[in-house]
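Below: the structure, in structure tokens.
For this view, one protein chain was removed and the others were kept in their places.
As written, the chains take the letters A and B, and residue 1 is the first residue of each chain.
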Amino acid sequence: MSESNDYLLAMEGICKAFPGVQALDTVDFSLNRGEIHCLVGENGAGKSTLIKVLTGVDRPEAGKISLDGKEIHPRSPQHAQSLGISTVYQEINLCPNLNVAENILLGREPHKGGRIDWPKTKILAAEALKRILDIGIDVTKPLSTYTVAIQQMVAIARAIDITSAKILILDEPTSSLDANETQQLFKAMRKLKEDGVGIIFITHFISQVYDISDRITVLRNGKLVGTYETDSITRVELIAKMIGRSLSDLDEMSSIKLESSKQIKSEVLLKAIKLGRIESINPFNLELHSGEVVGLAGLLGSGRSEIARVLFGADRPDTGVIEFNGKAVTDHSPLGAIKRGIALCPEDRKAEGIVDDLTVRENIILAMQANNGWFHYLRLQEQYAIADKYIEMLNIATPSADQPVKNLSGGNQQKVILARWLATKPQVLILDEPTRGIDVGTKAEIQKLVLELADEGMSCVFISSELEEVLRTSHRIAVLREREKVAEFSGEVDEHTIMQAIAGSES
Amino acid sequence: MMERASNFISNNRRYIPVLATAILAFSAYGIGAIYFEGLRNPQVFLNLFRNSSYLLISAIGMTFVILSGGIDLSVSGIVVLTTVVSAALLRAGWNPWAVILLVIAMGMTMGVVMGSFIVYLKVQPFIATLAGMWFARGMCFFISDNAIEINHPTFKILGQTRLLIPGLKELADKQGIPAPYISIPVVVGFVILIAAVFLAHFTRFGRTVYAIGGNQQSARLMGLPVNRTLLLVYTFNGFCSVMAGLAFALFVSSGHGLYAPGFELDVIASVVIGGTLLTGGSGYVIGTLFGVMVLAITQALIQFIGSLSSWWTKIVIGVLMLIFIGVQAWLTNRKGGRRASLDAQAYRRPRQRLALVAGVLLTIIVLAIIFIPRLITPSAGSTPVSDQCEVKPFRKDEAASLIADGAVVAYHRLAGPNCIDEMYAIYPDGRVVGDNGTSQVEANKDPAALTSMLMTIRDEYGWFTDEIVDTYHVPCRQCYAHYVIIVHDGQEKGTTAVDGGVSMPPGYGYTLAVIRNFLPVMPPAP
Partner (left out) sequence: MNKPANFSRTWKKITENRIFFPLVLFLLILFFDFLFIPGFFNIENRDGNLYGSLIDILRNGSVVSLLAIGMTLVIATGGIDLSVGAVMAISASVAGILMNPSALKNEVFFVTDPTYTFQPLWVVICVALFVAILCGLWNGMLVAYMKIQPMVATLILMIAGRGIAQLITNGLRVQITYRPFSVIGQGWFILPFSLYIVLFMLLATWLFTRRTAIGMFIESVGINFRSSFFSGVKEKNIKLLVYIICGLTAGIAGLVASSNIRTSDANNIGLFTELDAILAVVIGGTSMSGGRFSLVASVIGAMVMQAVTQSMYAIGVPAFALQAIKAVVVILVILLFSEQARNFIRSLGSKKQEV
């Protein structure tokens, strides 16, 4: 039975490699007409690469894409759009200074007698909104006066209207929407579904996956884990597929035993009391003891990085109090945190971590130097000594300490940032996805290091999408779901329990 | 009721800057008219447009550039290059219309070249257009080191024709005042303005410009012809710069590479004050008209006040720009969307406070810079009025006696930065005498030239017509005051005027210019 003929879209055996990493490894994907198909996976799974291949931004090394049975080779987003594949990105790519009608019809405005026919434009735009999404808004107001949810609808309307798209790709559309707006969006999506449009929906909100989708495809580290009917897979099973133990890594990992004395002193270093930040993380309580590793488990978007930032001081909390060594914290800033002895290794090392044109040495001593202030410049000898110490300790692969950090591989860059924070000799070390994009061997190194640091009295917060990792390295685990801390377990807990906590209720 | 009002305001927030500028322009003029009689003369109001026609034309082109998110510093260069090229070609005998077509082609070519640098070579607009300005100004000097006069009759007609305004002529005749008029460049300016408004709001090109200014990345992704549009924008600005250059050439009747220094800043200021965001994507072309008016009115007011140095103009413009940029920043903060508004609220309060503090700081700093040096130096308890040269009254009797003695021109010049007091007399045989109270000069000029000059003054400049009236007011620090009596062909007339204002009739200015050619240089008073 030649199934590919029935599919609206069929992608077979897609392979795509970037220098140093296999982004997609023989991935298959299919989409029916009138189907909402969710694409899920944690960071680095390959979702965005798959979409880029489909929309012509990147070209695959191997594989075949068929639309309505015919093979296609999208060359660019414009070309993909002309083929009928439209995308609405997370950053709404419209012009907020123009009004709604214009945004929908930009480039195709109706003309009358040599000039743009505004009345007709308004009518056409309103009609498109009604027809495609069944919503009616004042199309003469500037786009910027509308909420993000409405802006997204406008973007969708434009995408569909332009080429009567057959396939609509929605890339994380609900990240900035509240519950009501999400339902608005879903209503529009169901209307499109009725009209036979195939929708690829990328999201990390599991409850939404179950709310709206017909089928789910799970990617992990560039490989296809599987495609499932939404009705036939439970939440826990899904989460297991996404972040649970994976067979290939399992063998490698189990050979590296982690030893830890697990000596937790009872001294409370950091205490968060009803700490919260609007639109970021709901008020939570958390205690960090000296010599302990606390893991934060949860899916992408559940608030992990937000907790990290607010504990560190990069984000100012709106509610609650942080106590460090018993005293309430008033100076919420990175410098204040460093002075207190709190360190944060941020999640996005490119944007928030490395200063790419500076050398390894400079990157390593940066935070230390910030602590010393402008005028107590560390002597060059000292700088090199510190740099060399950490290069050796963390096994950073670099020809010299004077190499610009941008020339290092991702894993080594991560180590440089780690070195930077270790150099400040913190009492509390928060690590947000420290092992992302790093090979297995280095991952184990880092996990071992974290436990060693804890043994020396440091208190660590370990955040990772890989649940297995969190379990291996943590003494205690806090579980987050949809911007809220929902549970806390001791380190001896089993995976299944955690995944259930992450999944929440089965609906 | 209040809620409906605030809703109305927030829905139409985008019109606020333009309205603000318009209100500012008209109320400033209105208040000025209450205090200064001169401003109540409708001709003075129309002269605002006549004198700033080149600014308006250039600012229209610049509006499009800024709307697209770019900037063009080359406008002053193209303006002066236009003046020099036209002057040189006219002097060489070219047909004036061919000259006009040629310079337009030249300006648009320069626009295309700069646009290509910006679009294809990804050079920052600031640098590319700066290079363009230097290049253009430099080219002027390849053509000529000195100013070249424009004497071509066609250009004279273009520059000096008075277009009477239908409707106002009858009103004026009834009141017995000369009919108000405007010049051809003003009409051209308004035609370009209307065309620009049409382009901006009724063509795909204009909407693409707005889109690019709003988010260039999005515009590309939406499939708009970004590169082509940007090229067109810079080309159009080249066109406007040339037209402004032509208007300017008509205004000063000559061409020189040193003219209009800093003109591009005035143009940018007009656009910003007219409500267009410097970051692009937001603003209205009509706002630029009001921005130009604000600049012109500011200058006029300061001249009329007289006791303020004319450099206050630059400061006022700077302060206005700050206010408008601040207001723009505040308005754009309040974007739609819950998330954005929350962040904005978090930022807005401290930012508003900062804006207030900044404004206070600016005022304090400016005042400090101005007054601290004065406080340190001994000042003679000077009040603003006596800070300037004490202008003596015109020696009209003495001038009259010179005429009685047989002079055909008696010219008394006062004030100026060095506070002079010079009296000249020109006699029919070409002899010229000058006296400044301490020294005397004498020269002999060609009587035929004198006669031809007098004829020009009578016929072309209309000295003896109702055009030329007394327009004396307190001169600014840099400005001279003039009293001229001319005798020719049985007619005799003496009139006063002051430099650098909108009030001096153009004919007077031309007359002064030709008379000056006759006068010998007076050694400065000790």
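Throughout what follows, contacts are C-beta pairs under 8 Å (C-beta built on N, C-alpha and C of every residue); 3 or more make two chains touch, one makes a residue touch a chain.
Predicted model, so just to flag it, every value in this text is computed and none were measured.
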Per the whole complex, from A:Ala367, A:Leu429, A:Leu467 or A:Leu480 the residue touching the absent chain is A:Ala367
Chain not shown: contacting residue from B:Thr161, B:Thr279, B:Asn436 or B:Thr456: B:Thr279
The one residue from A:Ala23, A:Leu54, A:Leu296 or A:Ala337 touching the chain left out of view is A:Ala337
Hidden partner chain, touching residue among A:Val21, A:Ile273 or A:Val355: A:Val355
Residue, one of B:Trp94, B:Phe135, B:Phe198 or B:Phe464, that touches the chain absent here: B:Phe135
Note that chain B touches the absent chain at residues 71, 117, 121, 123-124, 126-127, 130-135, 137-142, 145, 257-258, 261, 265, 268-269, 278-279, 309-319, 321-322, 325, 329, 351, 354-355, 358, 361-362, 365-366, 368-370, 372-374, 376-380, 382, 386-387, 390, 417-419, 477-478
Mind pulling the chain A residues that touch the left-out chain? 314, 333-335, 337-338, 344, 346, 351-358, 362, 366-367, 369-378, 420
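The rule is short, and it goes like this: only the chains that are shown with their structure count from here on.
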Chain A to chain B, mean C-alpha position gap in Å, rounds to 55
Over in the complex, which chain B residues touch chain A? Could you list them? 10-11, 14, 198, 201-204, 207-208, 210-211, 213-215, 217-219, 221-224, 281-282, 335-340, 342
Residues of chain A that touch chain B when the two form their complex: 77-78, 81, 93-98, 102, 106-107, 109, 115-116, 118, 141-148, 151, 158, 162, 176, 178, 278-279
